[in-house]
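Shown here: the complex without one of its protein chains, the others still in place.
Every chain is named by a letter (A, B, C, D and E) in the order it is written, and numbering of its residues begins at 1.
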Amino acid sequence: MHIRVILPVIGESLLDSVRREAEAWAAPGTTIDCVSLERGTASIESEYDEALSAPGILQRIDEARADGVDGVFITCFGDPGVHAAREIIDAPVVGGFEPATLTALSLGEKVGIVTVLPNVLPMLNSLARRYTIERRIGTIRVVDLPVLGLEDHDVLLNRLFEQASDAVGKGEADVIILGCTGMLGVAEELKKRLADKGFDVPVVDPTGAAITWLESCVRLGLTPSRTTYMPPPAKDRAV
Amino acid sequence: MHIRVILPVIGESLLDSVRREAEAWAAPGTTIDCVSLERGTASIESEYDEALSAPGILQRIDEARADGVDGVFITCFGDPGVHAAREIIDAPVVGGFEPATLTALSLGEKVGIVTVLPNVLPMLNSLARRYTIERRIGTIRVVDLPVLGLEDHDVLLNRLFEQASDAVGKGEADVIILGCTGMLGVAEELKKRLADKGFDVPVVDPTGAAITWLESCVRLGLTPSRTTYMPPPAKDRAV
Amino acid sequence: MHIRVILPVIGESLLDSVRREAEAWAAPGTTIDCVSLERGTASIESEYDEALSAPGILQRIDEARADGVDGVFITCFGDPGVHAAREIIDAPVVGGFEPATLTALSLGEKVGIVTVLPNVLPMLNSLARRYTIERRIGTIRVVDLPVLGLEDHDVLLNRLFEQASDAVGKGEADVIILGCTGMLGVAEELKKRLADKGFDVPVVDPTGAAITWLESCVRLGLTPSRTTYMPPPAKDRAV
Amino acid sequence: MHIRVILPVIGESLLDSVRREAEAWAAPGTTIDCVSLERGTASIESEYDEALSAPGILQRIDEARADGVDGVFITCFGDPGVHAAREIIDAPVVGGFEPATLTALSLGEKVGIVTVLPNVLPMLNSLARRYTIERRIGTIRVVDLPVLGLEDHDVLLNRLFEQASDAVGKGEADVIILGCTGMLGVAEELKKRLADKGFDVPVVDPTGAAITWLESCVRLGLTPSRTTYMPPPAKDRAV
Amino acid sequence: MHIRVILPVIGESLLDSVRREAEAWAAPGTTIDCVSLERGTASIESEYDEALSAPGILQRIDEARADGVDGVFITCFGDPGVHAAREIIDAPVVGGFEPATLTALSLGEKVGIVTVLPNVLPMLNSLARRYTIERRIGTIRVVDLPVLGLEDHDVLLNRLFEQASDAVGKGEADVIILGCTGMLGVAEELKKRLADKGFDVPVVDPTGAAITWLESCVRLGLTPSRTTYMPPPAKDRAV
Partner (left out) sequence: MHIRVILPVIGESLLDSVRREAEAWAAPGTTIDCVSLERGTASIESEYDEALSAPGILQRIDEARADGVDGVFITCFGDPGVHAAREIIDAPVVGGFEPATLTALSLGEKVGIVTVLPNVLPMLNSLARRYTIERRIGTIRVVDLPVLGLEDHDVLLNRLFEQASDAVGKGEADVIILGCTGMLGVAEELKKRLADKGFDVPVVDPTGAAITWLESCVRLGLTPSRTTYMPPPAKDRAV
């Protein structure tokens, strides 16, 4: 099975760590490759960034289709370009939000998300409503760190723990989701710290949830519905 | 008052008729100007088209901000780029969907939308959920004509009437909205035909609803909330 | 354009200030006149008051119809008599709640309302559900002043600011609505105080929202749907 | 126990049959008396009628309070004046809609209502939303007879059966509610006809549901919550 | 009228007090008898307990059908076995949750429930969603006492008062429901204590609500809908 990971930002400095993380979650026999964008933004932290990155993402989707990949992970928690992508490729496509939240629904009553900056809260609330799962989202919190400031694991873990334990303690969350696909390699440690405090709740890593989601879809023979995701009519396009 | 109309497609052939239509709805004292996109698609009939047109729209928003306009109408019923735009300009910005549907809510119980092609139905359903008004949308129908095939008023009116009268007759609509900003100059005639059949229901023209909405916001001193539409953080952007 | 403002209380002492306020929001060319009730209550602060004022309001609607006015504003935030009125006049009719909240939905995610007394909270919650927008109402607060005790602008502004800034600070509101049409001439100053505290959120004045809403409907040729608001059957009525 | 039935229309011709019907449903030991209005309309078939009847109803509530009754049934399916009444009397008050629909929820999945005229559909939809039970209302149908034309039991039963059996057959109703308190003495026969057709579904008579609801509340010591139904502040009232 | 109370636990020590409590709420002429289970658990405080008690409950339902009882109360607030029971008996069947919450909806805006242990909160939230009334449940609190530890009325009342007064004070409840049918004989005293603090809100006893609900259904001739509660097909069953 061949999964293409699209890192929807410009620059190649993060490609290696993103690919390694995706490979760590993948099943034996799954081939992962990873591309970033030619055109787009350095990170996605607003509707503005998301809009600017969309054409660059769709260019990568075009290539993925040509390459005959089996599934595509657009590695950003805001699911940028996901629905447009499904219109033009016969393979499952997910971002970070949808597989993580749907997975979480089977684990507990209220889902708590801890993301990066307050700027993205309206975007995530909009996604929750679009997917009609807003009544199960108990809280969306922030660590107040930009996407490009997540590399210090100690700071990140401390802030994640602070928000997650407060959310669970107040009854606002029964499952915690890491709300940014850039929060690499901290899910297990966060789960352990929460358990030490007496909060035995699952922690969902969005990259892991996305990779396994795609693998499941491929094994189940599932691709986007063509009555929902109709192929775009032919016309002039100059982008 | 200065309102900028952004026609979110490439090409300039439609600019004159769009500007004339907007001017026809505008109040005395409102100045309308109209621009199309440098980069984008010939029409918007899918999530794919919408995504491809977003950067071109945001470029025009940047110019609108620099020009100090009082309000912006992105003239497409799918509200492309609207939320991203609100993050970067201190003036009200609307597309076609939001002002037309909110206006309709004050006129009757169930709102019926008649749009162009089945391709855009999921997009409109998603907007309805995003705006949390989905329970009032009684039906979304199509005339099954592409955006660029709406110029024959007789065909368009016949199909609009067919769908709208069926929807009202079945109790699925109490107010009709023209679901494409390219359906110019047919609202009044459609209303008359419906009334002749005994269906005395209002018909909302999305261009008219958008222009008057913006004028009202400007007069009321209302601009996008900065706790919802936070300014995007500074970063590299290459689009 | 001729807009009739119905002040749905007995007594004429407030008529002048209400008319002046409405005129201040009206467009050039709009004629405003203003009437109060022969029968009703001194103010509306309960379902009881609202019910008692309804026949007096409908008598004024009858006159407005006879006078051929273009639109009617029943100037109370509880929308008293609005839906009954729409059954008997072919012109747009609004109260204070509906145009203010629908306008607010286009400006930010969560709407916060600051009204007069706790007595009216259930009435406003019921309206929000009737209009199916309850999921967007983040909070409804009170200044704990009766309608007839709003004339001291300093006290009113201080309490409005206290509630509004607390609501925005806690993430319960992105847009503030003045929840009583008797809170005249304080919207701009409240917005300024909030901005000084770092909360750059719009403040919607319900009188302004209602007047511009009616003007827009008149210009758009929109009147109440006769499949929702059917004319009442003929019968004996002794009121 | 003393229950006051308020027939919210002018005229006394129906008082006897309404009182007899209420007495037929009442428990031994319950005293029923019945009053109509001094001011109001001959029947209630619109928001307009409902608004005009409200002060006359509230005058009767005032008297009921003075008389120390234990519960009040305002015998109309539109629940006119019910919420205002609860603000001014320490006894349970219901109309026809609320007890019938809440009772029906415990009997089957989808509730089907068959009422009189299309004019009242928006009013009933609004009540369903106000009471937040709209998702369980599978259909609201009409017999297309005015309130004052229900006395021919054969015609009424035929039309009720036609609508109810169609609704059950199409899966839109598992429980049928008679949607007008003037549909006296037909519930049992309708249930029998439906059973003969193979539709073994309960039929709720709104008068019976209201009388037993009030009796239950009185026995349970339950009166309106004063945090929801606060007493109206003192003020001038001229109605 | 003959009502069978099923105490869905093993052991007979509580039978007398449960029967006396049910009889105290019953109308003159209602015969109450009371049985516990042969197989089941000592109390129900989890989905696990509820599942284990179901066959024992259904055995009692079979007997109730054979005995020709008029109604059945399964006296547990989690409504165990209620929906399965309705499939096999032509008489109304309720648990503690449904009649108490539906009754409460007619008394105030937000319903507050105070139950025993945090273990049952997800079960109650699930019931609220199943019955589609979750939007009216303002809060569900616990006294943090097990079902078999409720006999000390002073401790129970203190904890009920603490939670209920906090809920009302914070605007999370306008009506209080005792969230365990084992909280016998404390509703009136709790109501008094709340009133002394200035919170004039109704307190619903679930046993009283259930008994009067069944009596009303019997008098109204209402039994479970057979399009919702279809008789189970014949087959081998070995339980």
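Here, contacts are C-beta pairs under 8 Å (C-beta built on N, C-alpha and C of every residue); 3 or more make two chains touch, one makes a residue touch a chain.
Computed from a prediction, not measured in an experiment: that's the story for all the values here.
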{"item": "Interface with the unshown chain - residue positions in chain A", "value": "25, 27-29, 92, 94, 98-99, 102-103, 105-110, 131-133, 135-136, 168, 171, 174-175, 187-188, 191, 199-202, 204-205, 208-209, 212-213, 215-217, 219-229"}
{"item": "Missing-chain contacts mapped onto chain E", "value": "10-11, 39-43, 45-52, 54-58, 81, 83-84, 86-88, 117-119, 122, 126, 129-130, 132, 146, 148, 228-230, 232-233, 235-239"}
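One rule holds for everything that comes next: only the chains that are shown with their structure count from here on.
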{"item": "Copies chain C and chain D touch via same or different residues, half shared test", "value": "same"}
{"item": "Distance from chain C to chain B - Cα centre to Cα centre, in angstrom", "value": "27"}
{"item": "Multi-partner residues of chain A (each touching 2 or more other chains)", "value": "122"}
